[in-house]
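All protein chains but one are shown at their positions in the complex.
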Amino acid sequence: MSEQNAHAQHAEGKHAHHIVSPKTYALILLALLVGTATTVWASYVDLGIWNPVIALAIACTKATLVVLFFMHVKYSSKLTMLTVLAGIFMFLTLIGMTLADYISRAWGQW
Amino acid sequence: MSESTIVKLPDQSTARIPKMNYLSKENGILSWLLTGDHKRIAILYLISLSFFFFIGGALAGLIRLELLTPQADLMATDTYNKVFTMHGVIMIFFFLVPSVPATLGNFLIPMMIGAKDLALPKINLLSWYLYMAGGLLALYTMATGGVDTGWTFTTPLSTHYVNTNVLTTGLAAFIAGFSSIFTGLNFIVTIHKMRAPGMTWFKLPLFVWAHYAASVLMVLATPVVAIAIVLVALERTIGIGVFDPTKGGDPILFQHLFWFYSHPAVYIMILPGMGVISEVISTFSRKRVFGYTAVAFSSVAIAIFGFFVWAHHMFIMGISNYAVLVFSLLTMLVAVPSAIKIFNWTFTLYKGSITFETPMIYAFGFMGLFTIGGLTGVFLGVSGTDIHLTETYFIVAHFHFVMVGGMLMAFLSGIHFWWPKMTGRMYPEKISQLAAVVTFIGFNFTFFPQFILGTLGMPRRYASYPPEFQILNVFSTAGATILGVGYLLPVLYLVWSLRYGKIAGNNPWQATGLEWQTQSPPLTENFVKMPIMDHDVYDYEWLEAQQEKEKEVASA
Partner (left out) sequence: MPDSSAVEHGASVAAEHEEHPAYLRHHFESTEQQADATNFAMWLFLLTEIMFFGGLFTAYLIYRNWYYQAFVAASHQLSIPLGGFNTLLLIVSSFTMAMGVWCAETRRKSGLVLCLCMTLVLGLGFLGVKSVEYREKFEKHHVPSYHYSLNSFLDPDSDEAAKAAGDKPLPLDVARHTEVYFSLYFAMTGMHALHMIIGVGILVFMIFRAQAGAYTTGHVTFVENFGLYWHFVDIIWIFLFPLLYLISRH
């Protein structure tokens, strides 16, 4: 592949190897630390049913940040994104379809 | 049959096997054990798979022999339990799951897409070693007393109530699972990243599509059974309480996790076989596969639907009635893409120039037996009939129709079809046609009576049965003997053909795939120069034009 080609591909943003700057990494680290502090703090407050919801929402946000920036998915090909989505989808299928059995076991028996 | 044939062999008096090929490149046992070449690894797999197949087959022979009489007289009942368990474990984890992908897939996928090798040759070799490690562990288990839980390792039986080698067998399945994960991963990467110029997704042979779908299943489903096995092992060794009802665990959760893999696993087993059938049917009827796109997408659809139906194995295990409804309905959906395939193959045959070489006979066997196997699957998917039929011989017959009648037929079809490519020599046609017919007859004799036995209510997994079932069981055992002959024959004549077979030339079947446009056996790098896919897939006119051109060049 010639140099020109490499440039052209970079312009498309397809295969070009994007280098994320340390500044971005530092910002993400900061966000993750804030998220951790928040989730610990929130766990001491009694929010009833919202406790797990908030904890999981924060965890999902943190995980998304790690995936997008530390793992470079934001700068990767569509194929990589699709792979990540496939993983999440199958994970939800496993949980959802299994729960379909568990939540309906007692239906009609009360 | 000699006048209606497409076989085009070179002049035998002058033909030579090419001196430079992947077999002759290096010599010595180490050159095989440390090879990165996908073709050599495929051969390693072929040899080891056949070995495990005959061990599993011998165990099946013992089962049939025991069932010849109503009493449990050949072996003790717990020995019988061990025999059928080991038969299942070996046949499923060490033959059916890796059968077509690890041998034919390994050998052909890089050649079909015009690549020099799989994307990760070292990982490919690693998966063979994992396979062997798992297989030897399973043999060790068998030698040191076996295991008697059934191949499903059902809890709490496997965790609490049996005192046999559950741990080592589980570990063997776990290791074999990783072998299969790495094979699938390798295929996906290769198909995405290694295609030759011009080889677009819709020019891929259907064999590749089928393997792609199966690989997705391997990668996504296998880890779940791995964790289930780990939990069983932890429960047996240190006594954690995830599946233990006395501690509050739910044994059915194990089945959910187990069948989350093991149902898709049957599609891992059958999809590559369907890929073989697509190639064979097209080649021997000289036609492009009818509805190429539909067949390609039906593979993907089977893979996707396959994930949503697992609980139909658990209808009588105590899952909720509502879940039974949902899973029963979803199970019906899988029939649609399977039927698409069968119909499209039939339409491919329609007005084709059909010839009856051995691979084609096996392929016809596949279509018939797989259809019966698939349709009886509907009986088991409907929750009402399932309650009557499950855990009887009906389910045994259904499973064997799909797996042995379907997958094994496809495997043999593929082995015969690509044997000239793998070895450079033809197998003997007449005797192999005989073997195909013997297999078909033997198969039906063995397993058809079991459908009747099942509907009459004979339960599976018992060494003894009421005397009124004896006549059908004798039929079944007699058929198994014929079937055994049908499986032994290919081993004999295929080995014979390695030395004495006719020289095949590049393309004995006049097939269109890229793998046939290079020498047989191929070079280590597969192609002399990078092939360019400038024609459509299954384009027989292109092939003819190409051969005309070559003739002109030769005569000029």
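In order of appearance the chains are A and B, and numbering begins at 1 in each one.
Criterion: contacts are C-beta pairs under 8 Å (C-beta built on N, C-alpha and C of every residue); 3 or more make two chains touch, one makes a residue touch a chain.
Everything quoted here is computed from the prediction, not taken from an experiment.
When the omitted chain is restored, the residue from B:120, B:133 or B:317 that touches it is B:120. By the touch definition given at the top, subunit B reaches the unshown chain through residues 115-121, 123, 181, 185-186, 188-190, 192-194, 219-224, 226-228, 230-231, 234, 238-242, 247-250, 253, 256-257, 260, 525, 530. Interface residues of subunit A with the unshown chain, by the touch rule above, are 1-3, 5-7, 9-10, 15-22, 24-26, 28-29, 32-33, 36, 39-40, 42-44, 46, 48, 51-52, 55-56, 58-59, 62-63, 66-67, 69-71, 77, 79-80, 83-84, 86-88, 90-91, 94-95, 98-99, 102.
Convention: only the chains that are shown with their structure count from here on.
Residue ranges on subunit B touching subunit A, taken from their complex, read 192, 220, 224, 252-253, 256, 260, 307-308, 310-311, 319-323, 326.
Those residues of subunit A whose C-beta lies close enough to touch subunit B in the complex are 79, 86, 90, 93-94, 97-98, 100-102, 104-107.
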